[in-house]
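Note that this complex is displayed minus one protein chain, with the remaining chains in position.
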């Protein structure tokens, strides 16, 4: 593959959605993988590089403002002739499900910090670069995408340490879309509703009909389709779920 | 182009979104254009046929159950070896905007019937064919898409003869998605929010920044992206608006 | 009881919510009961009159514009010194639940006409009187309330002839609230979600915990509380459901 003219940054690149998104965008861009530990991104980076793409990873704590900013700055130095085409926040957060009165303040903070404080830091660090890209001429408008969950749309018993962070992240994306859309940055919120097909979930739902788990590569295809939307025709929000999902 | 293996039906094919959708899907499928009068579909059909695609048109009154059913039956006879791949209801309805107490029952019925009675008839006529397609093996899951509007999500002064029909159509699509998703039919509701770039709107918003009108071809691209989603990874609803739109 | 200074009109006064609302407002106002047949309102009217209140009934077809208008005009003549304090549209419509492909156009029209064409006619007929009341000085702002249902907020399989009308009615109330609020008319949409305790439902849910059915008198109390809100502090929408209801 030829040298890329732009780079993508993806935070949260475990073996499911994040890795699939990274591989998908590697056909267009250099990709920068952010995760808490190298173990989460090493395999994906290797796979992309071996397939002729360009991938590097950084260990980042998304809840630490400086850590996120540093990653973007280092990525920009690593690819000095490339602009930031897309930044994707795919950090799922910790899924805590237990009776409310057994939840601790620590549970609550953990849930909200991964979902929304990290998203805040990610937006703060990426937007200066995305705005710069917006001023130049590019094939696709610079994009800032966030992976959401069903918990972003409705609360449920036992989910008080999970769902508020997802609601909050959704609010953040709406405000960002309204503020930075007119500046040429495409902000989207993709609500993924269902079990994603990963090594971890392989043993789940054995008796469900084929196609009952969400396919990471198909999620990535949808992210790519949104990224390719011209600025006349942007989607802020969509939902993604398998054909058998009740909602 | 080679003979197609499936056909698409698009209702509401004026010179904006409908025509763009028809041309987009003509690269994959034979297309059947439905409109009240031939004047609405003739040019688009001719353009597609001249470009090597296959298009036919039928004059249909979507508010007349029998008229819609007849069109689907005739299309199926016209393409006896092809299955129905996608049916798109893009009938905008009449946009009535005036003080509520000046609106007549006729205004109300007109608005309501175009948006939702027509959609009901269209779903009734297309679903038997789409269910048949779902049972066979096809590249993309059979799809039933509806074009919605901002009026589907919020009511506004003066729009009591327009917005209720759009709300109702949205409800219809949600119930259909939940009922026919598990049967393998992908039902989506695409909320288009903004002025669409057509000959009719050419003179509007002269002073707005470039890209302030929604590009029909880009809408069509988004319809195509949804249609290509595998059944593991379906979107029911998304919004589409230009980068400067306030919402 | 003393002569009332204002009157209330309630459409849909079967033995559940409608009757309870009528009796509740009879302590403040003369009440006018509208129903398709006298059998629906006679008992309630009698009960109110025997308790010292003032109630009259009219047979009205809410889907017939002229019929609704005539009822309001006759009510105004009947109480020439009284202004219209509140108009409540409590017509539930026909609950149709069956597979979509077994639903007929007739089913669909029946569902939407009761829910939303009737509501449109009711708003058209009542608003001229309510606007007149708004210009005078009254204890409580004139009110126009609509009873909604869960089907107004989400679609479900088999409910395509029921839910669209409820969505549409909700849209209608939102547009009316925004248009006539500034004119001093309080428009509200009350979403009732659950089984209402009536003679008809007496045999249902025998094993459910006490309090699992919604109490009509308590619904009426909530309508009254909203009606008493001053115009500084209006509620457009609220939900009502029993403590055990899942949603």
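For reference, chains read A, B and C in written order, and residue numbers begin at 1 within each chain.
Just so it is clear, a contact is a pair of C-beta atoms (placed from the backbone, for glycine too) under 8 Å apart; a residue touches a chain by one contact, two chains touch by 3 or more.
Just so you know, these numbers come straight off a predicted model, no measurement behind them.
Judged over the whole assembly, touch between the missing chain and the shown ones holds for A, C. For the options A:46, A:132 or A:154, the residue in contact with the chain missing from this view is A:154. If you put the hidden chain back, the residue from A:116, A:134 or A:190 that touches it is A:116. Set against the missing chain, the residues C:5, C:59, C:156 or C:222 yield one that touches it, C:222. The set of chain C residues touching the chain not shown comprises 141, 178, 181-182, 184, 186, 197, 211-215, 218-219, 221-222, 225, 228-247.
Hidden from this view is one chain, which touches chain A at 65, 99-101, 103, 105, 108-109, 112, 116-117, 120-121, 123-124, 127-128, 151, 154-160, 163-180.
To be clear about the criterion, only the chains that are shown with their structure count from here on.
Taking each chain's centre as the mean of its C-alpha atoms, chain B lies 35 Å from chain C. Chain geometry summary: the mean Cα position of chain A and that of chain C are 46 Å apart.
Centre-to-centre separation between chain A and chain B, using Cα means, comes to 31 Å.
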